[in-house]
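I'd like to ask some things about the structure below.
Note that this complex is displayed minus one protein chain, with the remaining chains in position.
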Amino acid sequence: MSRRFDIQYVFEFIPKLLAYLNITLLIVGSSIVLGLLIGLIVALPRLYNTPVLKRLSQLYVSFFRGTPILIQLFLVYYGLPEVLGWIHIDVSRLAVLYFVIATYALNSGAFISEMIRASVAAVNRGQIEAAHSIGMSSYQTFTRVIAPQALGISIPLFGNLVIGNLKDTSLAFTLGVMEMTGRSQTLGTATQHFIETYIALSLIYFVISFGLEKGFQWMERYVNRFDGHRSEKTLRASWRRPLRAAPLLGKGGKSG
Amino acid sequence: MINRHAIRKLSRSTLWIGALMLLLSGCASVSESSGGSAGNTDGNVEAAASGSNVRKIIVGTGTAFPNVCFIDENGKLTGYDVELVREIDKRLPDVEFEFKTMEFSNLLLSLDTSKIDFVAHQMETNPERQQKYLFNKVPYSIFLNRVAVAKNNTAIHGLDDLAGKKIMTSATSNAAYLLNQYNKTHNNAIQIVYTSGAANDTVQQIVSGRVDATITTDFANRFNTDADGQVALKTVGEPLNESNVYFVFRKDEQPLADEIDQAISEIKADGTLKQLSEKWLGDDFTKTLAEAKVTQ
Partner (left out) sequence: MNLDPSFIWTAGLSLLQALPETLWITFVSVAAGLVIGTAVALCRMYHIPVLSQLSAGYVAFVRGTPMLMHLLLIYFGLPVLIDGISSAMGWSFTSASIPLIGFVWIAFSITAGAYMSEVVRAGIQAVDKGQVEAAQSIGMTTIQTLRRIILPQALSVSLPNLSNSVIGMLHGSTLAYTISVVEINAQAQIVAADNWKYFEAYIAAAILFWVLTILIERISGWLEYRLNAYQRGGAL
């Protein structure tokens, strides 16, 4: 069949690709939820300065932020069964999807632990001292004072993370997972209309990312609704406070 | 003020409901494909027997070989190798085949690590493969590797004309093995460019002159089309090799290989194999080299 560009194919391909949207969202959703758990567990030793665990955390975060996802996918899919085999757990028959979700969860977990660290560190130290001075325990301080404020600060970062995760799932096809990008490859091979499938796929990703971004912006405004919009100014330098190389948390109005 | 509050409440609940629905639809899809991999788009092959001794065998195949193993426009995995495996499954009541698709270059590694039990992808034999893996005894088609160049290329008539030029092939393929062997004895004359398969651009690269040739076989060449849908490459020279095509197993799977051999012999004997070959490959490629002299 002719391979000349034909816009009609883009519209034909969109529903075919959307049929696999559920797999993509499943991967994103599961890996973010698991990643939040992993991130929290990994962040705690560094927040509380526990000697040995802190080093392990740093190593884990460094590795998963320091290597490309393609390589992580390969190592987990082919390597994890070998490692588990040493302790006699056989996962060689487990579906690819679980390995893929595990890889993205480990990857997100590393970034999420950094996000937790940054947002907790951004909470004013005076608040912690005040909480201690009225007799709150560490746990109470964390849950009642630090966490709510850190949550508000972390939403833009978290939004970027989730959208980044969504885009990273486009690499799962290299292991044979049939999600949207994988389907676009097979559609391309079947019809020889590659440009059209990639345009259709890009449009779908764009719409979802855009929706997610608007959702997170809305969530940020909602969580920070009591802040009197001072939040927009906290990271701006003023002539009174010196310019510090603060972690830029993506605040300050429009992004993207 | 009240209106804005109401609108915010409404949009908030809509967002939560939307997110919940997405999550639920994702969960629903997982329970549908439970037990199978997400790479398998056609679900389990029907078990011929409902007995509890049915052994599940995972068959590794690719999705990028037109008419051999590919996903058609409706999302169904099909092709010569795939349909043959389905036919074998029908004839073996004590096993149940399930397909797992992946990139071609990952097939043998997945076989090694027991993620799949045998490979169905027009696999040829060569000494390296025979050392590591087990092949069954009854071939199901033959494969002749030939050099393919752009239609208007008059300079190249075989491997020897490719000295100093580039040839494109896939990693782990038998073509790659043959080219590497040639290079060992000819002082690395040919420059091998490996394609990832993800961009499906071999024809484009040859037609535009970035590479000079590739290795293919005649029944596959009709799918090497250009932008107008015309076949863009032509095969030249004598075949580089003539190999029978088998399934590939791990060394310890002789019983399974024997069972499958039995099924293939049956399928050959009653003419089904010839039919499949003519349907998918365009001609009868099922006579082994020993049985007939095949000239393309």
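Chains: A and B, in written order; residue numbering restarts at 1 for each.
Keep in mind that, in the parts below, a contact is a pair of C-beta atoms (placed from the backbone, for glycine too) under 8 Å apart; a residue touches a chain by one contact, two chains touch by 3 or more.
Model, not experiment: these values are computed from the prediction.
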Candidates B:Q181, B:Q205 or B:Q262 - the one touching the absent chain: B:Q205
Touch list for chain B against the chain that is not drawn: 105, 109, 112-113, 128, 132, 168, 171-172, 176, 180, 193-196, 198-199, 201, 204-205, 208-210
Interface with the undisplayed chain - residues on chain A: 5, 62-63, 65-72, 74-75, 78-79, 82, 163, 167-168, 170-171, 181, 194-195, 198-199, 201-202, 205-206, 208-210, 213, 235-239, 242-248, 250, 252, 255-256
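Here is the rule we use: only the chains that are shown with their structure count from here on.
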Rounded Å distance, chain A centre to chain B centre (Cα mean): 34
In the complex with chain B, residue positions of chain A that touch it: 1-4, 16, 19, 22-23, 25-26, 29-30, 78, 81-82, 92-93, 95-97, 174-179, 182-183, 185-192, 194, 215, 218, 222
Chain B residues touching chain A - in the complex, by the definition given at the top: 8, 11-12, 15, 22-23, 25-30, 33, 35-41, 58, 63-64, 66, 70-73, 75, 100-103, 106, 109, 113-115, 198, 200, 225-229
